[in-house]
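Missing here is one protein chain; the remaining ones are kept as they sit in the complex.
Up next is chain A:
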Amino acid sequence: MSQTSRPRSRSGNLAAEKLTYAAMLTPALLLLAVFVFIPVALVIYGSLFDFGLTSRDWTFVGLGNYVEAFGDDVFWIALRNNLIIVIGSIVLQVGFGTLLAAVLDRGVRLGRTLMRTIIFAPMVISSVAVGLIWLIILDPNVGPLNAVVKGVGLTPPKLGWLGDPSISIWVVLGIAAWQYTGFMMVLILAGLQAVPKDIYQAAALDGATGLRAFWYITLPSIRNILIVAILITTVGGFKVFDLIFVTTGGGPANSTQVLGTYIYLQAFNIGEMGFANAISVVLLLIAVGLGWLQLKTSRKA
C-alpha cells in the first residue's frame, strides 16, 4: 500500500510544486504584461501608423515611419550622439573609475572613505539637479568656468560651452562623466577588494609589482566586473534623456540630440506619434540586444 502510494504522492507533490511556482510567477508576469509587454506591443503597433497625440484617425503607413526615420538626418545625428556618449562614457567613466578604484584600493591610506564619498557624491544627485548646477557653471555671461578660463589667460568658446555645436556634445559627455564616474569607481572597487591579497604577494616575489601587477593581476581579476560596468554604461548611454533635456534640450540646432530627446521632440512638440514610436522601436531593439549581451555576460561571470 505504502509502496504504491509513494509515487502518487511524488507526482502530487510535483504538481503542487508547479502550481506554487506558477502562482508565484503570475503576479510578476501580470505586472510585466501590463507595464512592459502591452506598452511595447502598442508602441510597435503605433509605429505602423501616422497619427498625433490628439488624432481621431490613425492612418496606416506600414513601414513608412521607419523609412522616414532612416532617411532623416536628425535621426542619424541622434544615433551618432548616442554612440559618442556610449564610447566616451566607457572611456571616461569606466576608465577613470578603474584608475580611481585602483588608487583608492592600493595607493591611498589616509582619508580613503572621505575621498570615496566625495567622488561618489554626484551619483546621488538627480540628473536634473546636476544639469541645473552645470548650467550655472557653464553660463557664458556669469558662469565661474569662463572666469577661470579667462583668469588663466585663455579664451572661452565665443558661442558658449553649450551653445557651440562643435563642442556641446563633448561638454555634455563631460558632465555625465562627472556624475557617474564615482558609481563606476565604487563598483570596481568592490571587485578589487575581492581579489585575494596573497596573489599580489606571490606575484611580488616573482618581481611583478606596480603597473605590471595592475596589468597582469588586477585587470584580469576584475574582468567580469569591468564587463558589467561597460554594459551598464552602454545601456545608460543609449537611454540618456534627462541630462540632455535639461542642459541643451538637444540643441543648439540638434547638435546634442540623442534618440531619447528626439523621440520626445517628435511625440510631444511636433506631434508625430507614429514616427516617435518607430524611433522608440529602434531604440528598443538596441536596448534588447544590449540587455541580452549583458545577461549572457553576467551568467558567464
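Simple rule for what comes next: a contact is a pair of C-beta atoms (placed from the backbone, for glycine too) under 8 Å apart; a residue touches a chain by one contact, two chains touch by 3 or more; residues count from 1.
Operating definition for what follows: contacts and distances are computed from a predicted model.
Not shown: a single chain whose UniProt protein name, out of "Stage II sporulation protein E", "Carbohydrate ABC transporter substrate-binding protein (CUT1 family)", "Succinate dehydrogenase cytochrome b556 subunit" or "Phenylacetate-CoA oxygenase subunit PaaA", is "Carbohydrate ABC transporter substrate-binding protein (CUT1 family)". Of the listed positions A:Ser11, A:Thr113 or A:Asn269, the one in contact with the omitted chain in the full complex is A:Asn269.
When the missing chain is restored to the complex, the residue among A:Gly174, A:Gly236 or A:Gly251 that touches it is A:Gly251. Contact with the undisplayed chain is limited, among A:Leu48, A:Leu92, A:Ile119 or A:Leu162, to A:Leu162. Interface residues of chain A facing the missing partner chain: 52-56, 135, 138-142, 157-165, 249, 251-254, 265, 268-272.
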